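Shown here: the complex without one of its protein chains, the others still in place.
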Amino acid sequence: MYLDVIITLLKIAIVFGFVLNVAAILSWAERKQSAVMQDRIGANRADVLGFRIFGLFHPIADTIKMLTKEDWVPPAGDAFVHTLAPFLALFTALVVFAVIPFGDTLHIAGRDIPLQIADLNVGILFIVAFGGLGFYSVVLAGWSSENKYSLLGSIRAAAQLISYELALGLSIVGIVMAYGSIELDDIARGQGQYVLGVIPYWGIVAQPLGFILFFTAAMAETKRVPFDLPESESEIIGYFTEYSGMKFGAFWMGEFIEVISVAGVVTALYFGGWQIPFLSNQGVFIPGLFTIPLPHLLVVLLQVSAFGLKVLFFCWFMLLVRWTLPRFRYDQLMAFGWKFMVPLALVNIAVTGLIKYVF
Amino acid sequence: MENLFFYIAAILAVASAGSVILQRKVMYSVLSLIVALLAVAWMYAMLSAPFLAVVQVILYAGAIMVLFLFVVMMLKYEKTEIQRFRPGLLWCMGLLVAVFFLMKLIYVINRASSLTPQVATLPPDFGSIKSLGGVLYTQYLLPVELTGILLLVAVVGVALLSGIKK
Partner (left out) sequence: MLATDQYLMVGVVLFGIGVIGFLTRRNVIVLLMCIELMINGAGLAFVSFCRQTGSLEGQVFVLFAMVIAAVEIAVALSIVLLVFRNRATLDVDEMEVLKW
């Protein structure tokens, strides 16, 4: 009983430690990546005792700066809601990780430990539900600032989030149909099969169109370029204009955490989760030829680190997209969401159903 | 343990429901109602209805309350924040009727819950999306289709109501 609680707490500590640290490093990686792509050097000024290590001290310097800045609440606004909104942003971004499996079941000392914080039997729906609640942080931030431009920004954000949530949910239906389960660990396990004996049956193989739709919609949900109309730091003023100090920092961190959570969900649904091709619980194998046995702990370790690497890859990929594409115009954004993504997602469901029915 | 969780959820639900009708600011009423709905979702999950719990979060907290939030955001209306209850006699009568109704309801529920004293043993996947889908798409297929038509009618109606050009 107590051991179970301790194990769960340990899992939470590992996952949150990973997520929060990667979020901090992402803020550095984003600057460096943009610098590389624009032929600059990028952040490298923060030094501790003469050491600069590629500007890796910048996240720490940023945090200190934000913690020591004045925390300003608009006098005409609503102080309680104004304080609540950034916490909601962090909460809804973090809670998604509760259901993402980061490894196969670990057998250790006669216990079976599923490497997933909460094995809920509603699985993906949990992600949709609590990811959708992120909407409130945006809208409440805009409303409580008592600023017309913040309010307009939050209305833009709300319209965008609602529109793309539809495409997001519909594209998930395809993957649920393909693997016949709504639980994320079942889906991850189902991706360990092989098509024709050699191609790993990952989500991207089963649902190529679904993957593109999901990834696009999920990027729209993170509110980053090319979908950053709600924020648009540089010109049209977004919903967190009236925020300063660590409350602003919470929104900022929340955005990076959303990036990681999107990367995590994409990995778990479409890129095999923790699966490594040709590595099963018994060890490395070439189908039909030979198997090299590996100890269980090593296999689990390899799988967990594979999951971590995949997540890091998608985080980096989203940075690339962010610094490559220009922003959509607002009517383009809406037309793209409603007239292109949603019909395509419906077609995807129909085709998946047809294939399922024929085979 | 389960008792503790139940009492937390119950207190949360009742307190925030009370706060819905007591708050002066309509925005705070909306936020309290969201908390109440989440607490009800929590209780659904404890009553072995996990799918309903998630649908409650998606549909109520994620869609219906969003509409309320939008309307409250759009309308700058300060009057009811000063006088939130109906005037004089109407207020008293409303309260009396409500309390009488509540008493009656408690009596009926007490009678009803004493009729089947034991709690049934449930299959392990009770209330999961699979079992619920099985019932919905066989036994209740016609109502499901009718609900779809109802949704369509509502979409058309709302578009007509809010899209009127003067």
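Should a chain be cited, it is by its letter among A and B, assigned in written order, with residues numbered from 1 in that chain.
By our rule, a contact is a pair of C-beta atoms (placed from the backbone, for glycine too) under 8 Å apart; a residue touches a chain by one contact, two chains touch by 3 or more.
Please read these numbers as outputs of a predicted model, since none were measured by experiment.
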item: Among shown chains, those touching the left-out chain; value: B
item: Residue ranges of subunit B at the interface with the undisplayed chain; value: 2-3, 6, 10, 13-14, 17-18, 20-21, 26, 29-30, 33, 36-37, 40, 43-44, 46-49, 51-52, 55-56, 59-60, 63-64, 67-68, 71-72, 74-75, 77, 79-80, 83-87, 90-91, 93-95, 97-99, 101-102, 105-106, 109-110, 112-113, 116, 119-122, 126-127, 131-132, 135-136, 140, 143, 147, 150-151, 154-155, 157-158, 161-162, 164
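To be clear about the criterion, only the chains that are shown with their structure count from here on.
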item: In the complex, subunit A residues that touch subunit B; value: 78, 81, 120-122, 125-126, 128-130, 132-133, 135-136, 139, 143, 151, 155, 158, 162, 165, 182
item: In the complex with subunit A, residue positions of subunit B that touch it; value: 25, 27, 31, 34, 50-51, 53-55, 57-58, 61-62, 66, 69-70, 73, 125, 128-129
